[in-house]
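Let's turn to subunit A:
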Amino acid sequence: MGHDLILALREVSARYPAAPRDALAGVSLAVRNGEFVAVIGPNGSGKTTLLRVALGLLPPAAGTVEILGRPAGAWARRELARVVGVVAQREDNLFPQRVRETVLLGRYPHLSLWGAERPEDHAAVARALERCDAAALADRWIWTLSGGEYQRVRLARALAQEPRLLVLDEPTASLDVRHEMELFELVRGLVNRHALAAIMITHHVNLAARFADRVLLLDAGRAAAHGPAVEVLTRETVERVFAWPVAIEPFQGAPQMIPLRRPQP
Partner candidate 1 sequence: MRRWAHRTHLAGRLLAAVALLGGCGRAADRRAPRPAGTVTVTDDAGRVVSLAGPARRVVSLAPSSTELLFALGAGAQVVGRTTWCKYPAAARAVPVVGDGLSPNIEAVAATRPDLVVLYRSPLNETAAAQFARIGIAAVLVKQDRLEDIARAARLLGTLTGHGAAADSVAERMGAALRATETTPGRAVRLAFLVWDNPPMVIGAGSYLDQLAALAGGVNVFHDLPAASATVSLETIATRDPDVIAFLEDSATSSAPAYATRREWQTVRAVRERHFLALPADLFGRPSPRAAEAVAELRRLLQRGSGKWR
Partner candidate 2 sequence: MALRWLALAGLALAALGLAVVLGPAHVSLADLWTSEIVRNLRVPRALLGFVVGGSLAVAGAGLQALVRNPLADPFLLGLSGGAGLGAVGAIALHVGGPWALPLAAFAGALAAMALVFRLGLVGGAELDPRVLLLSGVAVGAFAGAVTTAIVSLSEAAQLRNAFLWLWGGLSGASWDTLLVLCIYVPVPLLVLFAAARPLDLLALGEEPARYLGADVTHVKRRVYLAASLLTAAAVAVSGVIGFVGLMVPHLCRGVWGHQHRLLLPASFLGGGVLLVLADTAARVAVAPHELPVGIVTALIGVPLFAVLLRRWATT
């Protein structure tokens, strides 16, 4: 498979209704399949807004957003869900379910209005669970899962959509180091083995640097830096954007950010 352009944002600006200033200003981003892009930045820098604009939920005030060559706004929601699988930041599952059932929800974009689930749907669910190393959890009730297990299940649901682009919004927010590493490894593996494209919004700068192909650093709605981690994570840039003194140390070829303590009086 070639390196198709899955998502292309060009000079995008966006503003929420009744907001005093732009949430995004002149941001560009291109993601091809086989690429893992990390989006990092301080709180309020526009990371989730970028996600919403990219998925057609918020129309851009300026610039264009294209998915597989078509404007994001032109995609019907079901159609888009067959191409982009999202693991949102928050999910509040109201009704108790088994893992298999909740992953099956990911097949919705492929089902007809009245049709029942077909064997290929169940096969897709099984495949997704396996790829996320969650096959053993298939019959468990979701409330019995740990945080890390639940995240893997949500990722499996997104995979069940059989998307070409995976989008994850701070998926490791409340996970411990082991589950965090497992999730990053999982995403990296999916991108490598199955030529998916992946965008991950994350606070974990260091892991982003080690796992992602490219990093987009946002600062108050603008792209402060964009490119391979070693180019983006320089001391000047990081200190300016995050407003905190850091030291940058290389580790296995990736720059790692170490926040410094303020000098004590």
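Following the convention adopted for this analysis, a residue touches a chain if its C-beta (ideal position, glycine included) is under 8 Å from a C-beta of that chain, and two chains touch if they have at least 3 such contacts; residues count from 1.
On how the list was made: all candidates are chains of the complex that A comes from, given by their letters.
Just so it is clear, the model here is predicted, and its values are computed rather than measured.
*Asks:* Have a look at 1 or 2 and point out the one touching subunit A within this complex.
*Replies:* Among 1 or 2, contact with subunit A goes to 2.
*Asks:* Hey, which residues of subunit A end up touching candidate 2 in the complex?
*Replies:* Of all residues in subunit A, those touching candidate 2 are 17, 55, 57, 77-82, 84-86, 88, 90-97, 101, 105-106, 108-109, 111, 113-114, 116, 161.
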